[in-house]
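Only one structure is covered here, and it is reproduced in the block below.
Complex shown without one protein chain; remaining protein chains in place.
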Amino acid sequence: MSVDALVPSAIDGLMLGFVYGLAAMGLTLIFGVMRVINLSHGPVIALGMFVVYVLFTGAGVNPYLGLIAAAGLGILFGVAIYFVAVDRIINAPELTTLLATYSVNLMIVGVATSVFTTTPRAVDISLGSVGGSGVTILGTHAVAVAIAIAGAALLYAILFRTRIGKSIRAVANNRAAAELMGIDSRRVLALSFGIGTSLAMTSGALLSTLFSFTPLSGATYEVKSFVIVVLGGLGNPTGALVGGIVLGLLEGVSTVFIPVSWVPVLEYVIFIAILLVRPTGLLGARA
Amino acid sequence: MRGITVALALIGLLAAACGGTTTPGAGTSGQATVKKDLIIGFTASQTGAQNVASNKQTEGIKLWVDDVTKAGGIKLKDGTILMPQIKSYDDQSATDRVQALYTKLINDDKVDFLLSPYSSGLVKAAAVVSEQNGKVMITAGGADDATMEQGFRNIYQVYTPASKYLTGAIDLMLKLDPTIKKVAIVNEKDSFSTSVVAAAKPYAESKGLQVVVNQGYDTGTVDFGPFINQISAAAPDAIIGGGHLPDGTTLAKQLYEKKVSARFVALLVAPPEPTFADIGEAAQFIVGPSQWETQTKYSAEAAKTAGVPFYGPTGADFTTAYKAKFSAPPSYHSAGGYAAGLTLQKALEDAGSTDPEKVKTALDKDDFMTFYGRIKFSTDPKTHGKQIAHEMVYVQWLKGSDGKLATQIVWPAEAKSADPQLRK
Partner (left out) sequence: MIRVRAPFLPALLVVLAVVAALPLAVNNNSLREELFLMFMLITLASSINIIMGYTGYVSFGHIVFFGLGGYFAFYLMQNFNAHFLVAALAGAIPASAIALVIGVPILRLRGAYFALATIGINEAMRTAINNFEPFGGAVGMFFNFSVYDTYGGARNAALLAYGVMVVVALATVTTSYLIRRSKFGLSLMAIREDQDVAMVVGIDPARAKVVAYVISSFFPALAGATFFFKNGIIEPGVAFDLLRSIESLVMCVLGGTGTVAGPIVGAALYEWLRGFLITTPALANFQLFLAGLLLLVVVLFVTAGLVGWLRNRYPVLRAYIQ
């Protein structure tokens, strides 16, 4: 419709894409290392939102400090989920792991809705904005992009610059061989699940500074993460970040050309098309 | 502190009791009284997406039952006293569950009358079952027009239907600033919001407004950034629409952050909710339709002016009693629940019997005012049971003298608690 909106919408979409990408990196890391599609991804994102919310409204903790708490809790929580729900069936067919993580999803949603109800919450934070002449960049969005990039960089530093990162990559490549090299694969798998969960909770914490949310909000981001992960190639963290940016841009730009309500249709059609034509994603599976 | 609360509670109970006993037809002549249980069935969403509003509605119904019980029951002309009893289940906000549970209420629990679950989709599902079984159901919490255009004969709606949700906002807007010409209509693409907009758009056009954007967004949309750029590019004077709680809250927040210059913004559902205040400054000046607000002043005098009887407690009595019982202020869902009970009570008294046919005749004839507003049902076979008299009120988030944001009623003019303002 209006091309005037093209540039600002592209910028908006691009910025949000980084946050989507961060969430999807968590999902794809877990898949890459242990071939598990984590269906508790959405509720975990919502948990990240509520960590920030509770600290902010309860104790007046700055949302960005709350974010660090969410990231830390994410590791612990992820490791816990791994040992409770995944460890025993790590070699089972995908249906089993899908349902095991889905059962975790049910439990989190069940507890969260009885504690927080489904009334929408928001974290009232404003960092002003810069710009003019149609392009406005919000402070919160700019900070979100910076943190998302920092999060991605940190993940890379861990994966490629540390000993534990080396073991994670080894286990992802070939678990049996890694075990022969004396790597305790259980520990590595649990830690990977922890890092993946931590990424999801961090992105949830970031999203809480941008939009309002309920304990059920995670579902939307979970489906988006699936689309992103497929775009970028299942198991490929770089791909997830790129996929996130692509999806963000697509959401932003497509509103200029097609009615808003058709945007999700377009997203899913692209999703299916990529799966069929190039199931390894735009960048190829696994870095 | 504790003492004050207790005292307030006592006053509330007393007031509620007084409210209850002023019901007409309470004085019965010296016939022998027979006490009978009146079983009222409904489902509530204790879990699932609708649980908050649904609990409020259930609390409204419970308060009504309490008030009736304290007043000694519903007294019929033949001396029978009906003591209402609630039979309810959790429907998990799921339609297939609702149908199974309403069938159970009718057949196993042998309820006398039905009230509805909360939310349009669930009300529809329940209505089908109660119609199949020829049970009278008073609905609260369902505003969909389509439900009431299915040719039902036993369903009566106390909510103002969706088609009227935003027409009043358009009247208010033009009264406030007649120079407004360009309006953007944006709505959640779901059944309820789409019906609202389907009626609001032609109404806006009939008032000479130019609709510059008319688009729906998918349920579950989280980011409105690009969409708002689109709206901004069309430079509307006013924006109306929205959908439910999460999207409405985010939309308002982003309109503020993106400094959209529209002078008037009216959104569905979200603004009357207390948690709308979470978004801070962004809430200011946002207008929203509501079925009822605590400041609403429908009184015996208003009823006299309208030439209809006033029935049940006053708004103040209802609010005080409600706060005393549930330690939280009532929302319009609570008022709707209570009003559904009152409507049934009045029809039973008028009919002098629990015979469904007689009660239906009484409901068809009804035209009265309660603290919740005026109630009258359509008797046109095509839209039978649809609410045709109850009016929406419109709230706006405004800063009080203490600088704190709060909702005020700004429309209709005769009910307002503050003057409406344009966005700045």
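As written, the chain order gives the labels A and B, with residue 1 at the start of each chain.
What we mean here is this: contacts are C-beta pairs under 8 Å (C-beta built on N, C-alpha and C of every residue); 3 or more make two chains touch, one makes a residue touch a chain.
All values derive from a computational prediction rather than experimental measurement.
The chain not shown here makes contact, within the complete complex, with A, B. When the whole complex is considered, the residue among A:Leu106, A:Leu127 or A:Ala146 that touches the unshown chain is A:Leu106.
The hidden chain makes contact, of the residues B:Asp66, B:Asp177 or B:Asp190, with B:Asp190. Among B:Thr69, B:Gln150, B:Gln295 or B:Thr361, the one in contact with the hidden chain is B:Gln150.
Note on the undisplayed chain: of the listed residues B:Ala125, B:Leu342 or B:Ile409, the one touching it is B:Ala125.
Along subunit B, the points of touch with the absent chain fall at residues 46-47, 89-90, 92, 95-97, 99-100, 103-104, 106-108, 121, 124-125, 128, 131-133, 146-147, 149-153, 189-191, 193-195, 198, 216, 218-219. Summarising the interface, subunit A meets the missing chain with residues 31, 35, 37, 84-85, 88-89, 92-96, 98-100, 102-107, 109-111, 113-114, 223, 226-227, 230, 234, 259, 261-262, 264-265, 268-269, 271-272, 275-276, 279.
The working rule: only the chains that are shown with their structure count from here on.
Taking each chain's centre as the mean of its C-alpha atoms, subunit A lies 38 Å from subunit B. Residues 47-52, 189, 215-218, 220-223, 225-227, 229-230, 232-234, 245-246, 249-250, 253, 257-259, 270, 273, 275, 278-281 of subunit B are the ones that touch subunit A when the two sit in their complex.
Across the complex, subunit A meets subunit B through its residues 1-2, 4-5, 8-9, 12-13, 16, 113-114, 117-124, 126, 129, 134, 136, 138, 140, 207, 210-214, 216-217, 219-221, 251-253, 255-256, 259-261, 263-264.
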